[in-house]
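Complex shown without one protein chain; remaining protein chains in place.
In this document, chain identifiers A and B correspond to the written order of the chains, with residue numbering beginning at 1 in each.
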Amino acid sequence: MARIDLDLSHSYRPDPQSDEDYALLPLKFTFEDGGAYALLGPSGCGKTTLLNCISGLLRPSHGTIAFDGRDVTAATPQARNIAQVFQFPVIYDTMTVGENLAFPLRNRGVAPAQVRQRVGRVAEMLDLSASLDRRASGLAADAKQKISLGRGLVRQDVSAILFDEPLTVIDPHLKWQLRRKLKEIHHEFRLTLIYVTHDQTEALTFAEQVLVMSRGKAVQVGSADALFERPAHTFVGNFIGSPGMNFLDAQWRDGAIEIAGRRYMPELAAPAAVALGAAGGFKVGVRPEYLRLAAGNDPQALPARVERAQDIGTYWLVTATVQDAGGAPALVRARLGNEAAGLAPGQTVWLSVFNRHTCYYVNEELVA
Amino acid sequence: MRDAQRRAAYGRAIFLVAYLVFAVLPIYWMLNMSFKSNEEIVSTLSLWPNDFTLDHYKTIFTDASWYSGYVNSMIYVAMNTVISITVALPAAYAFSRYRFIGDKHVFFWLLTNRMTPPAVFLLPFFQLYTTIGLMDTHLGVALAHLVFNVPLAVWILEGFMSGVPREIDETAYVDGYSFPRFFLTIFLPLIKAGVGVAAFFCFMFSWVELLLARTLTSVNAKPIVATMTRTVSASGMDWGVLAAAGVLTIVPGGIVIWFVRHYIAKGFAMGRV
Partner (left out) sequence: MSTLKPVNQKAWLLVIPVVLCVAFSAILPLMTIVNYSVQDIISPERRVFVGTEWFRTVLRDGELHDALLRQLGFSLAVLAVEIPLGILLALSMPAKGWKASAVLVVIALSLLIPWNVVGTIWQIFGRTDIGLLGAALAGLGFDYNYTGSAVDAWVTVLVMDVWHWTPLVALLCYAGLRAIPDAYYQAAQIDGASRLAVFRYIQLPKLRGVLMIAVLLRFMDSFMIYTEPFVLTGGGPGNATTFLSQYLTQKAVGQFDLGPAAAFSIVYFLIILLMCFVLYNWMQRAGTAGSAGSEDMPHA
């Protein structure tokens, strides 16, 4: 269990010039001891690179990493005492489950009695006790991933366990079991866990803090709530949420927000109003969950043309087009209740966009 | 620990260099011989020709049948390699992923086809080909060579395919890939090393096969290996020409392995599925 301090960047090129040359743009972050973190982002965003820097499989080209204050930038994964679970099960095929779990301990010269005890404890924790004497190669994928995890847990002094999209090859109906097991383990051992994934559900359910990454940059760090409510960047707003946040182009004119000729005056703090006024144009962001149908005469509502209304079961997903300051009509999605049941394509509705959940973005960054 | 590892790495490097020297010496000797006159070859020990001569190479390049021998060999070897790999890929996939009636027996039967000295096939093939008109054709030799190359390709490819976890296939289907798209864009890249090695071995075994290639051809499709056995003449063994021809036969194979080197060396790059 360790606190991990990062202050690094990484480029695969020897002489990086611009931002594109970096796989990891400069990042300064601390993983607290015992915390559960997720590195979330689309393919190629650098999350695996970051994970490998933390584990020691990759040495960052610039910067340092410290475990509990100790500089480990040059240290091997072994020296850092981390454990890693990979995207597909990595086990020693010729060994039994028990021997697999014992392997890291035996390599460190731990006494046989202690080895047996640790292995037994971890096997019990992972529901593997019954299979201890079976050949590891004959088990199913989820059991093999548990063995991989077990090899990390079995070491008493493991500083952190890193997961690289570990549920990729697991059957969908077993994924939730493994996720729940991971949460149990976190609860029991209070280990520092860092989990890489491109699946927001996995990230948001597993982690206490999520690092959203895009193109080598850590765009926002926060709890699931914070990421949902106040995305710091339009990218986060779009990436998190199903469907993602809606964005409307708008302009500031004469003390009010103007969208497609109509003017709105939501409640805004003075500094926010100043910032919006100074910008040429900005974006209004509102999540589908926070859009409401309004009455036709509501001055704060936007006119929208319904394209489609789908009954998802627990809610209605209404897709509509809105005229905004951009050229073409913007596509807007709303999650509504049964009041949306009667909506037909082509119908004009009024959407209440401005409320306390609405976010404002200048140059893609959150301003208010 | 670090020192032991470094010493081991050192040892391996020395071993590699030693083996490379061992590998290259006879080839250098062959090169050496190819530039010497026949008299010098059989009389003197010289590490480099005293009398450097390009005569042997000239003999090869000016004699039309030598040149056509090259082209013929390359044609039927290419045909054979392509056919072998093409039919072997689906079969290897079947053996690797499924069980079906007779699967183990057919798998072993394939290998048994390599267990007979080609001399055994000579007469039957001769009669068969004369009957159906495949004598002296590139296709004929290519088909004949299938007997030992297809089983080899299937065995090698199956081995590499079985190393790919079946979960990858299933994940791809769940993600909506059709079988051809999965096979070409996901699966094949994962077994690159196996394909590279199988293709090279098919090329190699077909390229050097002498007996069938010589017997089943006469003029049109006569391969380089057959023309080289003409080197025993009235004046004795034409050592120099043989050596020069040997040097020249290495060249296409060297090129082939240069092309497949990326397949063999890069191996299993586990991309994001």
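Rule of thumb we're sticking to: contacts are C-beta pairs under 8 Å (C-beta built on N, C-alpha and C of every residue); 3 or more make two chains touch, one makes a residue touch a chain.
As the structure is a prediction and not an experimental result, all values here were calculated from the model.
Mapped onto subunit A, contacts with the missing chain fall at residues 55, 57, 76-78, 82-84, 86-88, 90, 92-95, 103-104, 107-108, 135, 137-142, 148, 151, 171.
Residue positions on subunit B in contact with the hidden chain: 1, 4-5, 8, 12-13, 15-16, 19-20, 22-27, 29-30, 33, 41-45, 47, 83, 87-88, 90-91, 93-101, 103-104, 106-108, 110-117, 119-121, 123-125, 127-128, 143-144, 146-147, 150-152, 154-156, 158-166, 191, 193-194, 196-197, 200-201, 204, 207-208, 210, 225, 228-229, 237, 239, 242-243, 245-246, 249-250, 252-254, 257-258, 261, 264-268, 270, in rising order.
In this text, only the chains that are shown with their structure count from here on.
Residues 43, 87-89, 141, 165, 168-169, 172 of subunit A are the ones touching subunit B in the complex. Those residues of subunit B that touch subunit A in the shared complex are 165, 167-168, 171, 174, 270, 272-273.
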